[in-house]
Each structure stands twice: as C-alpha cells, then as structure tokens.
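Structure, as structure tokens:
One protein chain omitted, others in place.
Just so it is clear, A and B label the chains in written order, and each chain counts residues from 1 on its own.
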Amino acid sequence: MAEPLKLLTRNVGKPNSTHIDTYMASGGYEPLMKALHKMTPEQVLNEVKAANLKGRGGAAFPAGLKWSFLPRKKEGEKKEPLKYLVCNADESEPGTFKDRLLIENDPHAILEGILIAGWATQAAGCFFYIRGEMPQGARIFQRAVDQAYAKGFLGKNILGSGFDFDVWVARGAGAYICGEETALMESLEGKRGQPRLKPPFPAGYGVYGVPSNINNVETYANVPLIIQNGAAWYTSIGTPSMPGPRLYGVSGHVKRPGIYELPGGVSLREILYEHAGGILGDRPLKAVIPGGSSTPVLRADQIDVAMDPDGLKTVGSMIGSAGVIVMNDTVCMVKALLNLLEFYARESCGQCTPCREGTHWLELILRRLEEGGGKEADVDLIVEVSENIMGRTICPLGDAAAMPAISFAKQFREEFLAHAKLGRCPMGHVPMTTVV
Amino acid sequence: MSEAKPDVQAKLQDPEFLEKIEALKAAYPQPRTALLMCLHLCQSEFRHVPEACQELLAEKLGMTPAHVRGVVTFYEMFTEEPTGKYLLQVCKTLPCLLAGSEKILEHLERRLGIKPGETTPDGRFTLVAVECLACCDSGPAFMVNETLHRRVSTDDVDRILHELE
Partner (left out) sequence: MPLIRIDDKEIEAPLGETILRTALKHGIYIPYYCWHPALSIAGQCRMCLVEVQGAPKPLTACSTTVTALPPDKKIDGKYDMVVRTQSELVKRAQKGILEFLLLNHPLDCPICDQAGECQLQAYSYTFGHPASRMEFEKVHAPKRVDIGPHVVYDAERCIKCTRCIRFCEEITKTGELTLAERGVHTVVDTFPGRKLDNPYSVCTADICPVGALTSKEFRFKERVWFLTSANSVCPECARGCSVRMDAYKNEVLRLVPRENPQVNAFWMCDYGRLLSERLKERKPAARPLVRGKAGFSAFTTETFAPLLAEALAPFAGKASSAVVLVLSARMPLEEMAAALELKDRLFPEARLVVPAVEEGEDDALLIRKDRRPNLKGASLLGLKILPPGAPLAPLFAGKKAALVLREDLFALAAAGEREALKKALEGLECLVAGDYEVTPTGALSRFFLPLAGWHEMEGLTVNFQGVVQKTARVLVPPKHRRPFYDWVSRWLEAAGAEGPGPQFAPWFQRVKERIPALADKAVRDFLPAGIRIEEVTP
C-alpha cells in the first residue's frame, strides 16, 4: 500500500494555511524565485514538458505541450504578443471536489503555479474563474492575490525580474458547462456560457480573442513542485501515463470518503479498500465511476486497474478528474443514471441540437424505466440515443452525458431489463445505504 | 427604463452602489468581464436581478438589455423573481444522493410546506435542489445563502433552520 503523499496537500490542515506567511514559512514562492532568477521561460517550459505534467481537469492533456501552443515573440520583436492564462476553478463535475480543497486551504500553491506558468509563457496575466457556488473560496483566493501583490509577487516588475503579471478573480454563477474551456471564456466575456466552435482553439483565440492557455487548479498546483524538485523527481512518482501526485476524491459508499493524495496510476482497489476504508456497511461493491460522473462506469470486478489513462483504457473508461464515486449493492443503477441524466439535461447549455434534445430525452426514458412503464426496448434506445449524441456536439458535454448512459446500460443491462420486465424498480424494497 | 419598485430605483441611484459597479468595471482588462460580478452584486442586494438593474448594467457595460437578460436566465444563481431571505440549497447529485440527500429534501419540503423552486408565503425561505456543490465526500451538502453545511442530518437541518428563525 502506498503511503498517502503530502505534496499537493502539504499545507492542508496547517493553522492559517491560506496566509502567505504560512505558505512562505515552508519554502513557498521559492520555486517562483528560482524560475524568475535562475531559469529562462524556455527552461521552465522544458522542465514542465519533461515532467510530463498531465492536465488534472479531465482530459489529461500534457500541460507543457499546451503552454507551448501559445505564441511567443519572434526574433527582432520587442514585445511579447498579448496572451492570457486562465485557471479553471469551476469545479462542478459530480464526484469532483479536490480543487475546493486546494483553493480553500492552499491558494498560494495555485497562485505560485500560475505565476510560474505565466513566466514560462510570458503571459500578461491570469483569470481565475471560480464557481459561483464557492463564495468562500473566491474570498480566500482574492485575499491570497492581494497578499501576493503586497509582497511584490504580482504586479509590475515582479521581484526585479522585469516580468509583469496580474491575476483577476472572476466568479461563475451556477453553470456546469462553464467548466468547459471555451464556455468559461465566453462567461469571462460576460456572456452565456455556450462553448465555442473549435477550431480556433484557445491558444489562438481565447479570452477577448487573445491567445489563452487554460489549466485546472490542481494542474497549476503541481508546477511549483516540478520547478522546486525537477522533472526527474516528479516522474519518479506515479506512472508514465500519469506522473506525479494526484488528488483522488472518493465519495459515495465508502467508509472514509475524502481526498487522498497518492501517486498517479495507483490501483483503484487500493484507493477503495485501503485508503477509503472499504465499502460502507461492509456490503458488496456494485459499481464505481472512476473519474467524475462523465467517465464510463466500472463493475465491481473491474477495479484491479491503475488509475491513469492507460490503465482505465483497458476497462473502457477514463481517468477524468479522478473523482471516484462508489456504489454498493443497495444502489439501483437506473436510478443512479437517471440522477446523472437529470444533471446533464439541466446543465446542457441548449445551443446544439443533440445535447439539448438528447439529454432531455434520455432523462425521460430513464425516469419511466425507474418509475414504471418502461419497455425492454428502452435499454437499446438509451444506447442508440446516446450514440446519436456522442461525437456530434460542439463541446464534450454531449459525450459526458452519453458515456455514462452507454456504459450503465451496457454494464448493467440485466438490471435495466429487469426494470422493464417488472414494470418498476426491482430494488424498490431495498433501502439504499446512506450516511444520514 | 422599466418601472422599478421604489427601493430598487433608490438603490440604482445610490452613489455607493454605483461606485461598486464602477469598481468592478475597472477590476478587469475589459469591463464586460464584470457583468457576472455585477449581477452577483444585484442578486445579493435584491435577492433577484430586477429588470431595471439589467438595463442599468447593459448601459454601463455597453451591452444590449436583451444580452444581459440572456445571461441572467442562463446562470442558475441569478433569478428574475425575488427569492426568500434564506436560499436553502440541497445538493441532489449522485454523491449526495448516495449520502442521503433525498431525506434532507423531503424533510425540508415537509417542514416548510413547499416544493423545490418555491418560496414560503412569508418570503423567508426559498427551497432549491441544486446540482453538485463539489463537496462530495461530505454529503448531504446543504447550503444556506453562502454558508455550506456538510454531512447534514435532518436534525442538523432543524437546528440550522431554528438558528435562522
């Protein structure tokens, strides 16, 4: 069993952990000084590339590579082209609650990561877009930003380096879709959060049409660790397809739900049974969603798998946000999927046809199946409708709804069919295990 | 300008309130980024975003009133009708469902005599079932205005409401 790490969570639990003095007392902002004074932007970029830092928001795209898509000044040019960074703190994928932990406990680690990324890309500043439902986090982060300005880590000519960088905190207002990078940018521009057509990609056309790079909170928080300890150290943790430490959020039917900082690629079984203490009520495990609600669901016999992109691919799923939702045998899978489709239908922005209409239709089919009146053909219909959404939408929300729908209906087909045969939920009499 | 209630009208002319809007406008590289922040300001001030407010912000930020309305209706935290003094938000998404959110919601419905989306006749409480609040390890999550309560039981809910009353 891997010991829990104290890297990303090194300051969590310390008294006054959000204050810049607390952060600096244990070496905080030293990586920034190292980057600004001892490394060129290119060296920083190469270090992050060598560390193979994978995006922690869901797509696991290599962060260093993403940074390198931003335009840089050409030979003979005096000024860097204007570009922005964005920190995606719109944490709203069901089952995902790791960014909240960092924002509310260690905002300076995020801020330092943003600053180092700013240096590496020579960006003008960063928009920190935080969920509207996290007012506390917004206040904490704003305070951290104010402290950093006061210490000269933000603003003009940071620590005498000649580098200028600003951070702007902006709040969302209740829309899951704004976690999608281009919807977030629309929202930053004071618009409805409707994802943009791609191409053009944010690196060419981002906030205000200016080239922009967007990373998740946890992704940025990894950057100071990489700069402080080097890429070789970083890749010694985790697996090739998910190097470094990772925050696994475990929720649902486990005895000790919570955030566990463990190496990338740790086994799902280990997370559930060793760190999270096993299944609630000591009942049989039924299903696990490994990486936030959008990732395909696994059956109990599929948990001997590495929690990284390569490992989860072998069981047809994805690492996503590493938000693990655990369900024991008291859970009706139709009801669970209905709950998720209610979510996706409600959160669909409504601009493109398959997602707007399809998620709603799926919700209706599932409700009938769960509440009575469903037909056996509905099970295939769920798959067909989902396949008609999958890959046909502007943004990934369509896929995010279709993937759980297809996987639930296929992995638990017999249970879905039983609903139709019985004309209602066969588990109606089994009280579902709950915490309260 | 739309007809606005006297208190709204007064607020929209209050220099202190207008200054806050100007400050938000100036806080970002482009003023339009301030729209959501300004709408938050209005929502917390009036517990909804009155039409007159939307028109004012449209004018201040160089947008059409229709655009502002499109934004207000898109985001769940903004409402066109006033909410109660206390906005009771129960997370209903899967992790909280697994933790028992249905019981919490049912309890609140019974206690307040209203359905999600409704406001008590005295205007004190609005009950809403919200989607994932990103504290899935400590569900059921229950948020009252800006205060998040984790892992609440029905007894906790009673205690919290009692403290509000």
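In this text, contacts are C-beta pairs under 8 Å (C-beta built on N, C-alpha and C of every residue); 3 or more make two chains touch, one makes a residue touch a chain.
Keep in mind that this is a model prediction, so the values were computed, not measured.
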Displayed partners of the chain not shown (whole complex): A, B
Omitted-chain contact residue, chosen from B:Phe74, B:Phe125 or B:Phe142: B:Phe74
Per the touch definition above, residue among A:Cys349, A:Val379, A:Ala400 or A:Met432 touching the missing chain: A:Cys349
Residue among A:Leu65, A:Leu159 or A:Leu381 touching the omitted chain: A:Leu381
Residues belonging to chain B that touch the chain removed from view: 2, 51, 54-55, 64-70, 73-74
Contact set of chain A toward the excluded chain (per top definition): 175, 192, 194, 197, 345-354, 356-361, 364, 368, 381, 388, 391-394
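The rule we apply is simple: only the chains that are shown with their structure count from here on.
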Whole-Å gap separating chain A and chain B, where each centre is the average of the chain's CA atoms: 25
Chain B partner contacts - residues on chain A that touch it in the complex: 91-97, 99-100, 125, 127, 131-136, 168, 170-176, 187-193, 208, 249-253, 257-259, 289, 293, 323, 325-327, 331, 336, 339-340, 342-343, 346-347, 349, 432-436
In the complex with chain A, residue positions of chain B that touch it: 27-30, 32-37, 39-40, 61, 63, 67, 70-71, 74-78, 89, 92-95, 97-100, 103-104, 130-140, 143, 146, 148, 151-154
